[in-house]
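The complex appears here without one of its protein chains, the remainder shown in place.
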Amino acid sequence: MTDLTYAQIDETVLNTLERPRPRYWVFVALMLCGVLLGAGAWAYQIFVGIGVGGQDIPVAWGTYLINFVFWVGIAHSGTLISAILHLFRAGWRNPIARAAETMTVFAVCCAGLFPFIHLGRAWQVYFMLPLPNQRLLWPNFLSPLMFDVVAISTYLTVSSLFWYTGLVPDLAVVRDRSTGLRHKIFRVLSLGWSGAHHQWLNYSRGYLFFAALATPLVISVHSVVSWDFALGVVPGWHTTIFAPYFVAGAIHSGLAMVLTLMIPLRRIFRYEAIITLNVLENVAKTMILTGLIVGLAYGTEYFIAWYSHNAVEWESFRWRAMGEYAYGLYFMILCNVLIPSLFLLKAVRRSVPWLFAISLAVNFGMWWERFVIIVGGVAHDFAPHAWGLYAPSLVEYCIMVGSFSLFFFLFLLFCKHMPSVSMTEMKETAHHAG
Amino acid sequence: MPAETCIMGLFKDDGKAAKVILDLPAAGFSFRRAHSPIPSHRILEALKLRKGRVGWFTLTGGIIGFFAGFALAIFTSVQWNLIVSGKPIVSLIPFFIVGFEFTILFSVFGNVIGLLVCSRLPDYGGLESYDPRCSGEHFGVLAACEAGREGELMDFFQKKGGEVKVFA
Partner (left out) sequence: MNTTMPPVQPGRNAAPQRSLFTLGAVLAAAGLAAFLAGLLGPHPQRAWQAFLINFLLWSAMAQGAVLFSAVTHTVKARWTGPLSGLAGAFAGFFPVSLACFLILLIGKNHLFPWLHEDLHGKEIWLNIPFLFTRDGIGFLILYGTGWAYLSQDLKLKFGTSAAGGGLRRMLAGRIPQSDTDIQRVQRRKNLWGGLYCFAFALVLSLIGFDLVMSMDPHWVSTLFGAYHFVKAFYVGLGALIILAAIVHLRRGRSAGIAAAHFHDVGKLFFAFCLLWADFFYVQLTVIWYGNIPEETSYVILRTVTPPWDALAWVVFIVCFIIPFVVLINRRIKTMPGAMIALCSIVILGIWLEHLLLLGPALNHAAAELPLGVTDGLVFVGFLGLMVLALAYTLKTFPEFLPPGGEAPR
């Protein structure tokens, strides 16, 4: 599948770990500023109260939930690429598997912050641990929010362990090629991995099981997240299609983020021979499928809203298309369904600028999809006198900027200090050594 | 004078390394370990190894997790013992979600423990007789010979097309 030699693979990837230029530190500092901005806004919210956010009756769930779902969604396609495609023996995933899995771990970290942020009285988060308090009150596992706690913690733990396990052979490569402090650090991190036959025998099997176990998580975790909404009775939320619809949407937005990250990465790190245009094209082709699924879901929701002849349901969907937030619906349809359908044209799939632009559009559209669903559902539900609107406050914008900055901050640090392409998996696809 | 010396032959092709492994016993040397940068089917076949035992750890973890998840949800629900939202105190349909996630989580814990135990990781001691080239592009075969036969073993490796490294 590739004509690279083992030595070339090692060299290309290890070169990325060289001392970074000043420009790199400027970007890291910029992202750090964003993180501090978000942290500051959150600290302000903890001291002053959750009311500094824009959420109120009737829209009690705003950008904190939108961003939560957004980040969990992005995490899922990393696992799709690294775990599910491994099970399907799709070799084209090897160049991007490492970066995708890293994206998953950092995205889940960002996502996991949001329920915490949204809690307001953050110091009470320990209520969610299964420990009785002074009145012997235990968490209620009948609640979808507790399903979330279990599912997201599981996903974070499993993804981190999967990511680290995949890294171990590569950490050994870095250990063997470095000196001084870096050598000492990677010697510890690589757990003494020597590529011995008994290590590989068990490693391959263990990795296969990891992939097989991470796969049901892709479906179940985002289904659980969708049930935060679907298990309620709010019109526009209470619908059986949510679980697969959210999973497909999550993969759609995650693949877009993969493209958004990989395209600059391959340019800056000169990975063009490793992350080839074929790989990017395959990501685009998968997005055709997810885009169509998402489009089918949009259409089906509207059809059933009409078919059900339920006045409340129909009003909710009529308002979605013609009410105050109608532009969100049109962003959503345009960016998630219509624009990615351009990938049906081979010329668009194989053009890096188009790939990058469309990936940004899909990220934008998928954020708006969560807005339309979350805000649109509660803003306009059963009782007309209770209808209301919502706009995020400055604190929320700062926290949102903080979350994006945190993600890119962590990813930037990762790229320069850890191998961002799996040398081991690339060698497995290479034809020959030497 | 140590009783035996370990010498590693380094090959750039796993087929050659696999052949060396098969030929070692006939030449009177004993095989110690094979190192490779990637999992090599040829080497593993030459060694006639059985499947790894990691799966049993994973399965055990999964079974524990399945029951733990349901137990946690049922126990916490029964403590409060009040009907909430009209749902039965012990409702299996939603508790299945908790059970499912715990099954996966504990399977993964079992998997990690199994991986560490079966691969005998962390193993910093094993790096004593290891050549860093084995994580790059070389496949290393570590063999032991009696004192005095080092030259023979080095020749053996070099004739098969490999480079040589001697460990004390």
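Just so it is clear, A and B label the chains in written order, and each chain counts residues from 1 on its own.
Everything below uses one rule, namely that a residue touches a chain if its C-beta (ideal position, glycine included) is under 8 Å from a C-beta of that chain, and two chains touch if they have at least 3 such contacts.
Predicted model only: the values in this text are computed from it and were never measured.
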Options A:L119, A:L145, A:I219 or A:L334, residue touching the unrepresented chain: A:I219
Among B:G86, B:G125 or B:G151, the residue in touch with the chain that has been omitted: B:G86
Residue among A:F242, A:F343, A:W367 or A:F407 touching the omitted chain: A:F242
Sole contact to the chain not displayed, among A:V174, A:L231 or A:L412: A:L231
Chain A residues that touch the omitted chain in the full complex: 89, 144, 216, 219, 223, 227, 230-233, 238-244, 292, 296, 300-301, 303-304, 307-310
Chain B residues touching the omitted chain (full complex): 85-87, 93-94, 96-97
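Methods note: only the chains that are shown with their structure count from here on.
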Centroid spacing, where centroids are CA-atom means, of chain A and chain B in whole angstrom: 30
Touch list for chain A against partner chain B, complex: 5-7, 10, 130, 132, 136-142, 146-147, 150-151, 153-154, 157-158, 161-162, 165, 168-169, 172-173, 175-177, 187, 191-206, 209-210, 213, 216-217, 220, 224, 423-424, 427-428, 432-434
Footprint of chain A on chain B - complex, ascending: 12-13, 33-40, 43-44, 47, 49, 51-55, 58, 69, 72-73, 75-77, 79-80, 84-85, 87, 91, 94-95, 97-98, 100-102, 104-105, 107-108, 111-112, 114-115, 118-127, 130, 132-138
